[in-house]
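Report on one structure; see the data block that follows.
All protein chains but one are shown in place.
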Amino acid sequence: MLHIVNKSPYDRNSLDTAVSYKVDGDIFLLIEDGVYAAMKGGAAASKLDGCSVSVLGADIAARGIAEDKLIDGVSVIDYAGFVDLVEANEKVQSWL
Amino acid sequence: MLHIVNKSPYDRNSLDTAVSYKVDGDIFLLIEDGVYAAMKGGAAASKLDGCSVSVLGADIAARGIAEDKLIDGVSVIDYAGFVDLVEANEKVQSWL
Amino acid sequence: MSEIKKFMYVNRRAPYGTIYAWESLEVVLIGAAFEQDVSMAFIDDGVYQLTKGQDTTGLEMKNFSPTYSALGDYEVTKIYIEKESLEERGLTLEDLQHLTWEDEDEDWAEKDSIKLVSRAEMAQVFADQDVFFNF
Amino acid sequence: MSEIKKFMYVNRRAPYGTIYAWESLEVVLIGAAFEQDVSMAFIDDGVYQLTKGQDTTGLEMKNFSPTYSALGDYEVTKIYIEKESLEERGLTLEDLQHLTWEDEDEDWAEKDSIKLVSRAEMAQVFADQDVFFNF
Amino acid sequence: MKFTIQVNEGPYQHQATDSAYLFTKAALEKGHEIFRVFFYHDGVNNGTRLTTPPQDDRNIVKRWSELSAEHDLDLVICVAAAQRRGIVDDGEAERNGKDATNIAPGFRISGLGQLVEGAIQSDRLVVFGD
Partner (left out) sequence: MKFTIQVNEGPYQHQATDSAYLFTKAALEKGHEIFRVFFYHDGVNNGTRLTTPPQDDRNIVKRWSELSAEHDLDLVICVAAAQRRGIVDDGEAERNGKDATNIAPGFRISGLGQLVEGAIQSDRLVVFGD
């Protein structure tokens, strides 16, 4: 399953909820304000422990987040990569 | 100061933030989905410990919350009471 | 035409503060005509949608909560409610509407639509779906 | 006419995900012409508004972050940033723009606009205001 | 006492405009003065006369228009927000070359300065939003 999270983990509960449904093989794509969860040193970063995480490059750039500010293991993708993720995952949930 | 909170404490951080700025004499008015914070037995109810709390009666009725389901000490007011609270408090913040 | 798909409507929002709950319900009712395999999940603040005794008079809004009881007539009979979400909010099934459906294969016997599941069980229910409608 | 009021603009939202940050800034800039006593507070996700190096090209959106550096020219010189909000997000003042103003009473000396305050101090700053613009 | 009300969300999606309306009505009923209601952000979408809500639901736009007519209420739509979202009166239609208008009776389009002025002239500013 591809879980898409677009909200800041400091403002909303959607990331908490999304990761609580994780099963083996799930992937988490952070877009929009959701990308803040993947910033190194943030209190929310640990919520992603053990998760396979991608972030949209255009969204981190807009927010002034350099790639070296991301927690280890995060893939930075473009919209084409977003499309590929949706194609590769039979199930897709947007945690609005 | 009158703090107006209109979001569910389970979904957003606005109640957490609002109560963290409490100083003596402050009043918390819960409206819209904010009223869920005042429900007895909910995990969020303790966030209101030591706060002076009012809730809008129309909002709890719409959500099926009987007055006896509210935590102790909460005042149930109508829109006229809402107006009175705004009049009585020189400072008003809406924690959107 | 495609084969029958498993549709999951995921409800995470409280009613009235926003319109998502109501407009989600409208999709479910319209979607029922398409004869897919429909389930609804109520998690997080979504469990508030089903509380009993909603009275919107003071808000001048339409009270759409009676509509949930019609779901059975639309053959929407798999309604998953998450235990952890209820408990966190101090709610029990007693606080929610009792939703049922009539099984025509068993002489229209009335059956429960609501399935109370844990978060772990809900994850398994999700894993078995094809399409998610998130509101 | 009323006397001068203390205006506090409270910014709690991240930029770009929603328009509140930008439209809030527009009020501040327009409001500057009214010669009130203006302060801005950046708390919770609002601290993200001031991060350096924002590049919105890939989103096809307008990058409004350079506008914050013009606040000093509009005589908006009291910019409160909350320490706890920064720390929770793993940020320091180094990650944010350095906002300044020029003091005409001191031969246009460049001065810091940003005041880093604790949550308890921010509560006191709030207690001293007249009008809150919450976004 | 004199109030200015700010509305940040459009009709139906969020309860903000309902709360603002019911507050405004209650304030008027208690004899207070509403200096201005300022519609900002998606709040500008409250000012379109083109809505047709279901018969069994409240008509949010009409309610504002009627309250305005009854109490000579100043309903101001932020021009910059309105341009982004497509709320248009005759003047805006002419200026921006639009072939239609959609503004509802009782609303007018003006600048953000009207919000600031409202905050200065009123005893209280009350913000309703998401």
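Per-chain numbering from 1; labels A, B, C, D and E assigned in written order.
Going forward, contacts are C-beta pairs under 8 Å (C-beta built on N, C-alpha and C of every residue); 3 or more make two chains touch, one makes a residue touch a chain.
Here the structure is a predicted model, which is why all the values come from computation and not from measurement.
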Where the complex has a chain not shown, which of A:5, A:18 or A:31 is the residue touching it?
A:31
Could you tell me which of A:1, A:15, A:38 or A:58 touches the chain that is not displayed?
A:58
Given the full complex, what residues of subunit E touch the hidden partner chain?
10-13, 41-42, 45, 48-54, 57, 61, 80, 83-88, 92, 96, 98, 100-102
It is residues of subunit A that touch the chain not shown, namely 4, 6, 31-33, 58, 78-80, 82-84, 86-87, 92, 94, 96
List every residue of subunit C that touches the chain not included in the displayed model.
2, 5, 7, 19-20, 23, 26-27, 30-31, 33-34, 36, 131-135
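To be clear about the criterion, only the chains that are shown with their structure count from here on.
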Using the touch definition up top, find the fewest steps from subunit A to subunit E.
2
Quick check: more C-beta contact pairs at A-B or at C-E?
C-E
Expressed in whole Å, how far the mean CA point of subunit B lies from that of subunit D is 28
For the pair subunit B and subunit E, the C-alpha centroid-to-centroid distance in angstrom is 25
Find every residue in subunit D that makes contact with two or more other chains and list them.
44, 132, 134-135
If you look at subunit E, which of its residues touch at least two other chains?
8, 15, 22, 125, 127, 129
